[in-house]
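To start, the structure under review is shown below, and the notes come after it.
Note that one protein chain of the assembly has been removed; the remaining protein chains are unaltered in position.
So, chain A:
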Amino acid sequence: MSVDTSLRFDKDYVTGFSSSRQEPAWLQELRLQALELAQELPMPKPDKTKIDKWNFTEFKHEATGTPVAFNELPEDVKALIGSEEEAKNVLVIHNGTPVYFALEESVKDQGVIYTDLLTAAKEHEDLVKKYFMKAVTVDENRLPALHAALFVNGAFLYVPKNVELSAPIQAVYYQDDEAAIFNHVIVVAEDNSSVTYVENYLSTNDSTDSVANIVSEVFAGSGAKVVYGAVDNLAKGMTTYVNRRGRAEKDARIEWALGQFNDGNTVSDNTTHLIGDGSFTDTKTVTIGRGDQKQNFVAQIFNHGKHSEGYILTHGVMKDNASSIFNGITKIEHGATKSHGEQTERVLMLSEKARGDANPILLIDEDDVTAGHAASVGRIDPLQMFYLMSRGISKAEAERLIIHGFLAPVVSQMPLESVKNRLVEVIERKVR
């Protein structure tokens, strides 16, 4: 099949869309450039997964949500953010529209900016301009370009120098319309600051062909620490491209905990650039594949700085006819002396027909480094089952325990208790 390079969305459409939202001129310009690139650039080529027949370009673009009081939020959303008293620093975006927002005075007083991205682009134009599409760039391939041309909204979180936030900042992106999700997140932690951000993606569209094109950019300044938790739970109707990327400066630290539980076909890229000397990242990912779902997960770390350290841990459970490729890539650049890279990919197969490939890749252009990897694909150990069942635990419950145990290394890292509980529920539902 030839790749259709024409897009339904043209220059007039993008200009009109941007103008109707009163976006600053530079943003409209960037969108138009990106649109051109989206027509020229090739699709990404995830290793070992053929995506040329996946639909990333045909979708309804816009939908609307209506701002609501806390009580009127959907139950699914409330389950994630807790009670009104608990939900102190929360942004809820429904069908691309910010519908609920709370931020503590004490957080604002420290100069923290947290708002939806469209508002940020108007009120904090210079900051947004400085970071938007800078970690992920428009010229990489067609999907980030398309994302920049058509992104609808998202979140902007900015933590000034030396500010250490103890309370997590939360976002819920909720879609109950068949329209696409084009969401963009920017997290900036200036030097020596510290922040935890946790996001949830939820959608309800099981049947209509739609698209999620999501980009997150994380910038950790010198000595800064960012903990980034995410639970993706998009329904079957969504074909998803999600690209979460981080840049860590000197002695900065980025910790990712990603629960990737979409029900549709998904291409996920989580890349961290360890730019500064002594920078650190730890990326933990779990996923469950079911039905006829096809997924491709890249967890990737580039060590540029000396003494930089990167860790990847990926655990996937595969059932039914699901097929997933897990590519772990550690790239140690020339000059990154004394740096360290380590990765583990483990896949648990629950069905004869499922497919799971774990590919650990170490690319090392420097001599004075240490690196290691481990990968395994296997079934549930019959001796473990025998052991658990010999204590009276039923077969189904024993399997459930083993699967939860298998996913625990990431679940236990999820920063918010409510989100952790939600993650357990999602796992429960998906493995049943």
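Operating definition for what follows: a residue touches a chain if its C-beta (ideal position, glycine included) is under 8 Å from a C-beta of that chain, and two chains touch if they have at least 3 such contacts; residues count from 1.
In the analysis below, contacts and distances are computed from a predicted model.
The subunit not displayed here is recorded in UniProt as "Fe-S cluster assembly ATPase SufC", chosen from "Fe-S cluster assembly ATPase SufC", "Multiple sugar transport system ATP-binding protein", "Chemotaxis protein CheW" or "Nitrous oxide reductase family maturation protein NosD".
Contact with the chain that does not appear here is found for just one residue of A:Thr97, A:Asn192, A:Gln384 or A:Asn421, A:Gln384.
Within the set A:Ala79, A:Leu401 or A:Val426, the residue that contacts the chain not displayed is A:Leu401.
One chain is missing from the display, and on chain A it is touched by residues 381-395, 397-398, 401-402, 404-409.
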